[in-house]
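Complex shown without one protein chain; remaining protein chains in place.
For chain A:
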Amino acid sequence: MKYLVLIYTNPDARRLWEQLPEAEQAQGLRAYAALNEELAASGEMIVSESLADPSLARQVTVRGGQISATDGPFAETKEQLAGFYLVECGSLERATEIAARIPEAEAGVIEVRPVRTFSGLEM
């Protein structure tokens, strides 16, 4: 089963993070490194990325065939996507365990979404 683990953060949590002493920031980064290493070793990691600041976002829409692109910064919504893991693991319980290991879980919200499959059982 593939799960997309979405890391949401908010402006308050970001400010808090930026104000943390260097040693504590380093500890957070080490927690990420340890998680990444563990997921690589178990073979569960497919891909993980950390996203650049939301102010660098570009929103794209197509309406009536017209492409329009708007650059940020946008009015800060409460929760912003900060990064993600795409993992392959045995159960939703295991995916939840992985989500809880992400340092942002303590300040923001981690969302676990099952990925659709193109496999189907006979009914």
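The working rule: a residue touches a chain if its C-beta (ideal position, glycine included) is under 8 Å from a C-beta of that chain, and two chains touch if they have at least 3 such contacts; residues count from 1.
The rule we apply is simple: contacts and distances are computed from a predicted model.
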| item | value |
| --- | --- |
| Protein name as given in UniProt for the chain not displayed, "ATP synthase subunit c", "Sarcosine oxidase subunit gamma", "RNA polymerase subunit sigma-24" or "Putative ABC-type transporter, permease component" | "RNA polymerase subunit sigma-24" |
| Which of A:V5, A:M45, A:A82 or A:I110 contacts the chain that the document leaves out | A:M45 |
| Absent chain, residues of chain A that touch it | 1-2, 40-47, 88-90, 114-123 |
